[in-house]
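One chain of protein is taken out of this complex; the other chains stay put.
Chain lettering (A and B) follows the sequence in which the chains are written, and residue indices restart at 1 in each chain.
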Amino acid sequence: MKRFLAVTLGILTAIGGFVDIGDLVANSETGARFGMRLAWVVVVGVIGICLYAEMSGRVAAVSGRPVFDLVRERLGARVALANLAGSYLVTLLTLSAEIGGVALAIELATSVHYLLWVPIAAFVLWVVLWKVKFEPMERVFGLAGLALVVFVVALIALDPPWAQLGQQVTSPVPPATEDWGTYGFFAVALFAAAMTPYEVFFFSSGGVEEKWTSRDLAISRVNVFVGFPLGGVLSLAVMGCAAVVYEPLQAQVDTLGQTALPVAMALGKLGLVVVILGFFAATFGAALETGLSAGYTVAQYFGWQWGKLVRPRQAARFHTVVLISVLLGVALLLTTADPIAITEYSLVFSAVALPLTYLPILIVANDRDYLGDEVNSPLTNVLGVTYLVIILVAAIAAVPLMILTGMGS
Amino acid sequence: MTNEVLRVDFDLLDRQIVDLDGHPVGKVDDVEFGTTADGRPFVAAILVGHHALGERIGGRLGRWMAAVARRLHTTGDPQPLRIPFERVAEIGSAIRLDVRHELLNTPALELWLRDNVIGRIPGASDAGQ
Partner (left out) sequence: MLASDLLGRPVRDRDGKPLGRVADLLTEPDEHGRQRVVRVLVTPRRRGRLLGFERPGIQRPWLLERISSLLHRGTREVPWEDIDWSAE
C-alpha cells in the first residue's frame, strides 16, 4: 500500500511539475495564433522528455552519476566548460522567469504590481531552498500544480467546436494569417518548453540524492511514462483554451492574465481562484527546481559536494551558487525586463544548449561499464538517435528563426 | 573495470572522485606521473584544484580560470590537492578512495565560503535533508 502510494504521489508530482512558466506562455501564445495546428509539437516534446528523463534516471540509479557529472566526464573539461556556461545561463534565465511568474500570479490575485512581489517571492523561495526537506517540497508544489487540471475542465465547459479543433490538429501547416517562419519559431519554442534541460538536471540529481538503485527503476519509469504525458495533456488544454477563445478574434496573448482568462470565462471566479493557485504552485515549484539546478550544474562540473542531504556548511560552494543565482534572477527582473520576454528568450537558448547535454547521456546509457545489463534496448536507441537529430535541428534553427521572425512577432 | 588496462584520459581525467563513504571530493583535474627506472611514466597521483584545471584547459579561458583560482586562494600558493594513487581503492563510474574526506585538505574556496558566507546564515549547521 505504501509503495502504491509512493508511485501515485510520484505520478501526481510529475504531472504538476511538468508545467512551468515556459509551458504556460508558449502554449497559450501558440494556441491564440495557430489554434491547435502546433499540437503535434507538444506530443513530440513529451516523448522526448520521457526518453531523456528515463535514460538519465536509469544512469543515475545504476551508476550513481547525475547528468552534469557525465557531461564533463564524456565531453572533456573544455567542451563541458562551454556547455556549463550555456546551461547555467539558460537555467538562470529560466529561474528568473519562474520568479517573475510567481510574482505575476500573486499580482493576479492581489492587483498589486508584480515588481513589488519579486523580492518577497525570491526571499521565500530561498528560505524554502535552505530549510525545507526535499520530498515535502517536491510533493507540495507538484500536487498544488495539479490545480492546472482546471484548464481541462474549462476546455470542456467552453464546449469548443471539437471537429474544427480536430481538423487543426491533423493539418500541421500555418494558418493564413501566419507564415512558415513564425510557425517554425513557435514549434521550436514549444519543443523547448517540453524538453527543458533543468528538468533532467533536477530529476537525475534528485535520484542520486534519494539513493536510487536498480530496484527503484520501475518506480522511476512509471513516474516518467505516466506523469509527463499527463502533464503534456495539461499543456494541450492550455493551448486548447487559448485556441478557442483567442484564435477566432485574432488576439495575441502576451500576459499571464490572458492565459487565465478562458478559465474565468468558462468557470467564473472559482475557476480563476483555482487557476491562480495552479500558476503559483507550478512556477514556484519550477523556481525551486531551477534554483537547485543552477547549483547542480556548477557543483557537478567541478566535482564539489552538492545537494540537500548534507548540512549546508558542508556544501558551502553549492549553496553559495544557489544563493547568487537567486540574487541574479531577481536583479534581472528588477531591471523591469518583462518576465514573459525572459521566458521566451530562455526557451530559445534552452533549445540551443540541449544537444551537448543530451548526447553524453545517450552515449553513457549504452555503456556496459556503467550500466551492465541495464543499457539501452535497440528500440530506445532508435528513438534516442532520432531525437538526437530532432534536438540538433531545433538547436540549429532556434537562433536564425528568432532573428528572422523578430521573436515570432 | 572490465580489463587490466587503464586509460589515463578516459578512466581518470574529469572523473568524479568520492571518498570511502561516497562523499564528493572533486574531479580529477590532472594526473601526475612518476618515472620508473627504465624511463617510463607511471601514474603517481591524481590532482584536484581549479588552478590545475585551468592550466590543463589552457588558452585564454583556462588562464582566466587559473588566475581566478589563484585570486580566490586565500593562503597564497594554490597547490592542487594531491592524492597519491595508492589511495585509490576502485575505478568505476567514480574513483573511490580508501580514506574519508575529512582526512584530505578542504579546498580553500570551500573553507572561505563556509567561514564567511554560508556558515553565518542561521541554520547552516542543521542536519541534512
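What we mean here is this: a residue touches a chain if its C-beta (ideal position, glycine included) is under 8 Å from a C-beta of that chain, and two chains touch if they have at least 3 such contacts.
Keep in mind that what you see is a predicted model, and the values were worked out from it rather than measured.
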item: Contact set of the excluded chain (shown chains only); value: A, B
item: Contact residue for the chain not shown (choose from A:V132, A:L217 or A:I363); value: A:I363
item: Touching residues on subunit B - with respect to the absent chain; value: 2, 4-10, 12-13, 30-36, 40-43, 47, 55-56, 58, 85
item: Missing-chain contacts mapped onto subunit A; value: 74-76, 79, 362-363, 366-369, 375-376, 381, 384-385, 388
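FYI, only the chains that are shown with their structure count from here on.
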item: Intercentroid distance (Cα basis), subunit B paired with subunit A, Å; value: 33
item: Complex contact set, residues of subunit A against subunit B; value: 63-65, 69, 72-73, 76-78, 80-81, 130-134, 301-306, 308-314, 316-317, 319-320, 323, 368-370
item: Subunit A contact footprint on subunit B (complex, rising order); value: 1-2, 13-17, 22-27, 29, 48, 50, 53, 56-57, 61-62, 92-94, 109-111, 113-114, 117-119, 121, 123-129
